[in-house]
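Just one protein chain is left out here, and the rest sit where they should.
Up next is chain A:
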Amino acid sequence: MSLPLRVLYCHCAYANVVPKAVKEDVLRQLTESGVAFDAVPDLCELSAKKDPCLAELAGGGPVKIVACYPRAVKWLFSAAGTPLPTDGIEVLNMRTETADAIAQNLLGRAAPEVTS
């Protein structure tokens, strides 16, 4: 039986390398979409601390990871001793892509309007 696709969102705290507007808009669209997902405050911090939840996030089948450069994400997981599987991983880069392009990829539809 194939495992269902999951979404993992990184909020990239402690630095402004991911544009604030992009990460906030991706999170808004995710939370308003009605899909289940995992969100972490900062993958870098979890990697440095070798947080056990990385193993749970890396395992369990295909996942779309919304964070930064794929090479950075790959080696951050590896550095924590929980390497990502070679198949079924897609990294969406909030440093280079727009929030709408990421939401379209994750949710497969046009972005909804801001509701607050």
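Methods note: a residue touches a chain if its C-beta (ideal position, glycine included) is under 8 Å from a C-beta of that chain, and two chains touch if they have at least 3 such contacts; residues count from 1.
What we mean here is this: contacts and distances are computed from a predicted model.
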From "L-lactate dehydrogenase complex protein LldF", "Putative Fe-S containing oxidoreductase(EC:1.-)", "Type I-U CRISPR-associated protein Cas5/Cas6" or "cytochrome-c oxidase", the hidden chain's UniProt protein name: "Putative Fe-S containing oxidoreductase(EC:1.-)"
Absent-chain interface as seen on chain A, which is shown: 3-6, 8, 11, 13-15, 17, 24, 27-28, 31-32, 34-42, 44-48, 51-53, 55-57, 59-61, 63, 68-73, 75-76, 78-79, 95, 115-116
